[in-house]
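All protein chains of the complex are present and in place, except for one that has been dropped.
Naming follows writing order (A, B and C), and every chain is counted from residue 1.
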Amino acid sequence: MKDFFVTGDPLIYGADAAIVVTVVAIVFVLTYFKKWRWLWREWITTVDHKKIGIMYIICSLLMLFRGGVDAILMRLQLAMPDTKFLESQHYNEIFTTHGTIMILFMAMPFMFALFNWVIPLQIGARDVAFPYLNALSFWLFFFGALLFNISFVIGGSPDAGWLAYPPLSELSHSPGVGENFYIWGIQISGIGSLASGINFLVTILKMRAPGMKLMKMPLFSWSVLASCITIIFTFPVLTVTLALLFVDRFFGAHIFTMDGGGNPMMYVNLIWMWGHPEVYIVVLPAFGIYSEVVSTFSKKKIFGYTSMVFSMMIISVLSYFTWVHHFFTMGAGADVNAFFAITTMAIGIPTGVKVFNWLFTMFRGRIRMTQPMLWTLAFVPCFLVGGATGVMLAVAPADYQYHNSYFLIAHFHQTLIGGVVFGYLAGLYYWWPKIFGFKLNDRLGKWAFWLWNIGFYVCFMPQYALGFMGMTRRVYTYGWDMGWAPYNLVSTVGAFLMGIGFVVQGWQIIYSIKRGERDLTGDPWNGRTLEWSIPSPPPVYNFAKIPEASEQDAWWEMKKKGIKPTATSYEAIHMPKNSGIPFLMSVCWFIAGFGLTFHWIWIGLAGLAGVGICLLARSFQYKTEYYIPAKEVSRIEAMYRRGA
Amino acid sequence: MQQSITPQHEHEHHESMKVFGFWIFLMTDCILFACLFATFAVLRTHTDSPFTGNELFEIPGFTAETFILLTSSFTSGLATLAMNKGKVKPLIGWLAVTVLLGAAFIGLEINEFMKMVSEGATISTNAFLSSFYTLVSTHGLHVSVGIVWMIAIMIQLKKHGIQSVTKRKVQVMSLYWHFLDVVWIFLFTVVYLMGVM
Amino acid sequence: MESEKHHGSLKAYVTGFIASIVLTIIPLLLVVNHTFKKGTLTVAILGMAICQLFVQLFFFMHLKDEKKPRYNAMALVLGIIFVFTIVAGSIWIMSFNEQVH
Partner (left out) sequence: MKKLAMAKTSLLLLLSACLLAGCDKRFILLHPKGPVAQKEYDLIVLSAILCAIVVIPVLALLVFIVIRYRDKPGNKATYRPEWNESKWLEVFWWGIPIVIIGVLGFYTAKTTFALVKPPVTNVKPVTIQVTSLDWKWLFQYPDQKIATVNYAEIPAGVPVQFVLTSDAPMNSFWVPQLGGQEYTMPGMAMRLWLQADKPGTYYGSGANFTGKGFAHMKFKVVAKPQSEFLAWTKQVKKTAPALTKEGYEKLARQGLAEKTAFSSYPAGLFEEIVDKNGGKYMSHEMKHGHGHMHQHDEN
């Protein structure tokens, strides 16, 4: 038992208590209000992309909170390096979970949430290509994340960095279960991500509304396509890399070990083949969001559509050829380093083109300072500087000086927060009224915006300086002689400002649920693309009648021509049935992962057998769809029209 | 690709979409094997006598495995042909032959592994063997999953006959099986032939 | 993928099968008889494996029967490029190990 539960730290006891209280409260509320059935029927078994999107958002915001608390704890320790606020061990666990959670369990699900919310609506489809698989993806993510997060109170968290380089992450140096949690948590959710990548790729290629040629497709959809292509060709690499680490740890193999002829550098090589494209996987959809937002709120067509499309495709493919820039200092050879330095810098070219096109979309437009637009405008300078420091890092010989320093930390937070988080928040504010039928409060939103932005620069600009002072990453303490302390203190203040910004956003959501401005038109921003042509929140089937979309900015053109999206007669609509199997199968994965983590082989095997049974059970199901009769459709449509 | 959306069209559209989705999945599987091959390529020299490919691999064994798998790829093709002609019985028959050949392949592979282990060449002996076992058994695992899946499809064919759903399943299954054959060809070449060279 | 007549004929399958058998036997014989030097031999048998890949793709997997737009073929080309990148790239980058001595 002593090995099982993490003990000995008041912070963790606090967390234990919080977890128990929350769980009891949730169970109580569900039972008291007799909501269990509702939960099962409406959410757990749902295959509706809109609901799946909502579940993704909730999880992702919770994970942003968890990762953010980790960040705040790290910053507190670094502001007072002499205290033992966090012991070395604890600090190591925290930056590991911070990085892993932020990228895999915050950014990825946030991204999938927006895919789910928007893609079918934007291309005029009733759902994604494979709704059942979509639900499975979500539950795999959910249980993967759950597995990773419980390591915090059970067994101990991983502590070898967010990419777990061996031999540090091998049995020889990490004999505990932490790294097993890492492997299985990511592995399980990774399978889900891969499935989502395939799902949305097929959706976009095969389910577009009639008339919507690829080169007329909205840019967000294009960005998702680019991102999915990257997912499809890189996530298998992650799967293999983690599997090999597992084989080492579980079967005593010597693939990445120090002894037996293993080669730890091969792990570094493999993990970055996934890890580098991964950052573009998350930033490409953000680019798509910026394109939509800039065009809508400048009341102008996007500038250089073709260039925008090509630049995204170039980024998506080129991102596969730059991975070595994360280990220039391995010294694989001057030829290798020179080659990868140049491919890396080359990514700046298409990215730059995008920046210019956004600027010229605003040029000669009419800019409305709404919340989505604010985040978009804040993104430009932040990402510009972050991208530029990226190009500086790409200069291989110079990287010998920046590598693993706070210069690097500052670079990637600028691209990850300024590029990805700002982008997703812009998307959240932009599409929120579509999904929920009301806007998020403006005044609170502006507060959050300024807190995040000012906090950001206060937090991360000093880190560039720290990099120039030779401060390396992943140190929990440092001496006073280097002069790092004041800069760290300032940085911590910035982190708190961002934290307050996040709290304000939480309040903003709660406040707006009660008092948000209702949207009865379905088109609160005077939008340009198809999702704004239907009511908010959209009916289960999205489009009563599949629209024709032969123009870029299809909805804008329809509005210009005065075409109304309503119809007089309806046909029966074919819909996928709900299913509990995705949930059950993911539970089985969770059991399998948990068993293998603790080397409880029988539990592991039982879990895997459960997965197999679920797969077979699904294979034997033939009646997986149903029809919504035409009468029902016209009833629902009439109801919406009355509401409007 | 923009079909008009009538119900029966929609249904076929759905099935063809699944085939396409599966094709993409196969691409991801390609990447998966590519990584395992890369790892093997990097680690294949990290070994000492007597644990080199030359000393461990037996030409008759892996040659037999190769021909069995090649033949099974062919018979799974014959199954599709039968399906396209609308003949359920031969379809199930050819699938059964394919399953048997697949099982024979797995049997031989297990036999090979057991022999190697008994000679002391286990997954934890050295890096070469670690990468060898992971690569080859990942392929073997794929074949085994394929066998179970094919049996499930045979049962469904019995129950539902040849219709759009079962048809799509057989199609997808045979793509998968051909794909495993292709992977094996590279295993045969890179692992075994180059191992005994 | 969808229509019947595309699904190959018995002739195509038999041709494919024979070709793949031949393409397996040749490299086997080359290796067993030590026909060439190691470098040439490696290139020869890898070449044969790649031929076999195309045999399977065209005769068994009916790649060229796809209707336009040929997403399957595009995905495959991209896949092959990435597979090559992974394998060749890793060998290139990791080959510094051999120079360490």
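One rule holds in what follows: contacts are C-beta pairs under 8 Å (C-beta built on N, C-alpha and C of every residue); 3 or more make two chains touch, one makes a residue touch a chain.
Note that the structure is predicted; figures quoted are calculated from it, not measured.
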item: Contact residue for the chain not shown (choose from A:165, A:447 or A:496); value: A:165
item: Full-complex contact with the absent chain, from A:30, A:62, A:150 or A:330; value: A:330
item: Contacting the left-out chain in the complete assembly, out of A:66, A:300 or A:413; value: A:300
item: Which of A:44, A:469 or A:615 contacts the chain that the document leaves out; value: A:469
item: Absent-chain contact - pick from A:44, A:353 or A:489; value: A:353
item: Interface with the undisplayed chain - residues on chain A; value: 88-89, 92, 159-161, 165-168, 173, 258-259, 261-265, 268, 298-307, 327, 329-334, 337-338, 341-342, 345-346, 348-349, 352-353, 355-356, 359-369, 377-378, 380-382, 384-385, 388-389, 391-392, 394-401, 403-405, 450, 453-454, 457, 461-462, 464-465, 467-470, 472-479, 482-483
item: Sites on chain B contacted by the missing partner chain, in the whole complex; value: 45-47, 127
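The definition used in the following text is that only the chains that are shown with their structure count from here on.
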item: A-C or A-B - the one linked by more C-beta pairs in contact; value: A-B
item: Chain B and chain C, separation of their C-alpha mean positions in angstrom; value: 15
item: Centre-to-centre distance between chain B and chain A (centres being mean Cα positions), rounded to whole Å; value: 34
item: Chain centre separation (chain A, chain C; CA means) in Å; value: 36
item: Residues of chain A whose C-beta touches two or more other chains; value: 205, 233, 237, 263, 266, 270, 273
item: Residues within chain C bordering two or more other chains; value: 71, 78-79, 82, 86, 89-90, 94, 97
item: Residue ranges of chain B touching chain C (in the complex, touch as defined); value: 1, 12, 15-16, 19-20, 23-24, 27, 30-31, 34-35, 37-39, 41-42, 59, 63, 66-67, 70-71, 73-74, 77-78, 80-81, 84, 171, 174-175, 178-179, 181-182, 185-186, 188-190, 193-194, 196-197
item: Residue numbers on chain C that touch chain B, as the complex places them; value: 1-2, 4, 7-10, 13, 16-17, 20-21, 24, 27-28, 31-32, 38, 41-42, 45-46, 48-49, 52-53, 56-57, 60-61, 69, 71-72, 75-76, 78-80, 82-83, 86-87, 89-91, 94, 97
item: Partner chain A, residues of chain B touching it in the complex; value: 1-2, 4-5, 7, 10, 13, 17-18, 20-21, 24-25, 27-29, 31-32, 35-36, 38-39, 42-43, 46-47, 123-128, 130-131, 133-134, 148-149, 152-153, 155-156, 160, 165, 169
